[in-house]
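With one protein chain held back, the other chains of the complex are shown just where they sit.
Take a look at subunit A:
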């Protein structure tokens, strides 16, 4: 699957591509298995492989293709990686084609993970990718030296060419690629000086924008292969239930285009020639559902409700598993001049990515092989699970990772929340390739939701108004246990991130995780624990400021006194917003407004956020959001700004609107009508300042999210005097403000 989709390249009609690494016709596929040379037998995991063995392909037409470790889903990773590789390889980023590599060790870029998440792609791959590019360039130069019979030292490169300046001769990379791949891989390479960068750090246009503006980008849901059938499912209303009787089986089978009906775990699938026909038939099915067998994993009880979940979280006994301690929190609370107590909570959230999940599976019974296209953020994690679902060895699976129509954490491996097991079962049952698409309703029933969380805070301040003690017990599911099998008797670091290890470093503190499993399926959601904890912490800090009669901005300045990086960040966001002013004040349009501030430290990046709100028709409205973001250093400033825009939108959406409500074991909303996401008329202006402090590179895709809810909620308090401790704000009605 090519990242820059052309109809020929993207439509996987030619199933025989698998043996050829998906190379386009006429391309030079280099060094396939040709270099088992002893010179490379370096056992160190971080050793650079021959770049041409699998990762990099130079083509005769002067373009190149990188099998990148990550998947593109709008975060701009492919362009960033093209900038980095192009910089060292000496090839224009626009001539690079990037695809999400298949799973497998041969596609591993040393040092970079194969998971697209944790806002980690660029920061983990920049060093190895620069080395890869420089290594490939050195091998090209060596090959050219042999060809031209001149010393390698007399050669230079210019984008796409090796150049012999003395004789004016130049050779295109594509022409040299085969010979280059046979060169020994140099042990060390010199990287380009930072001050000579042409693309890294520059606002290079994203490579996929035209394709995406003209409908040419091909997503998983768009794929078709010869002879393909399409399937829709009716899921059990509650997880764990199984289909019993189907009352109108014959009538449904007689519907136009319907091929067959299939009982699957927790679902009934209809296979048809067209998806809408399958979908309509699946909706028509009258299925009697059997209750989950006693002890069935993840069974959803009939009496589960999110309201009761919140009550149980409130009542869950502490002290929980300690995640961070310093000093003596309970002693300091006893001795504090004032103690503030509050509990905050945040609901389950849906991902709401606009592309509904799909999976296209093609089973070859004779060969015992499976080809699968499934949106995913982690091909190497999917592979063994896919293989197990198909009952074959992983080597018998060809797994494709198409570009994602949004993800936000949706496409990590949540086996019960993905259609791929159904697609595999259906292709095996029908002997035909089958594409399963989940309707929006099916998706909202089976998403892996952002866990609901509740925190119980106690904070102590001294006579000068400075916080001296903090206790935080965060009651939440154990996401890392449920998704990755992490030990449940240790705290989940994603559940405490944003409160534990906060820059404020109150001298006495205790942060704990009170583990409370919920029957709802849970998953990672953009900025993970920060998405709720930064709301909790930064709003509670405003409560401490209030109790100590300190301005919230001034209090934060005092609390980061020892960190020049945070001081600079606060100064930057204040300046960007025209100077800190909390309000309330009257805006030029006559409305009363106020501002709130929040500091957050997500994914190695430091962020300060200020939001300005008013109340319109009883509802909070955000007008402007100012974000100062310090990822240490960056690769593409325009992508950073775009990611902050996007993060503000989803962060604001979660603050204002979003909440998955369960009643009687089922989610109330099954489409965007019941689960509103931020519409265009509620989008604020977003102002971004990027700071490159030179600290180790942090993430960019998620860090803009978590500061938004607390900045907005703190502004709402400044404006209305109402302290909202439970999201979303749409549950609250505000009176007129004066």
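Methods note: a contact is a pair of C-beta atoms (placed from the backbone, for glycine too) under 8 Å apart; a residue touches a chain by one contact, two chains touch by 3 or more; residues count from 1.
Simple rule for what comes next: contacts and distances are computed from a predicted model.
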"(2Fe-2S)-binding protein", "Sarcosine oxidase subunit delta", "Coenzyme F420-reducing hydrogenase gamma subunit" or "Nitrogen fixation protein NifU" - which is the UniProt name of the missing chain: "(2Fe-2S)-binding protein"
Selected residue (touches chain absent from view) among A:215, A:317 or A:588: A:215
Full-complex contact with the absent chain, from A:206, A:502 or A:530: A:206
Those residues of subunit A which, in the complete complex, touch the missing chain: 73-76, 205-206, 208-219, 221-222, 224, 230, 256, 274-277, 352-356, 403-408, 437, 439-440, 638, 642, 645-650, 653, 671-673, 677-681, 683, 685-686
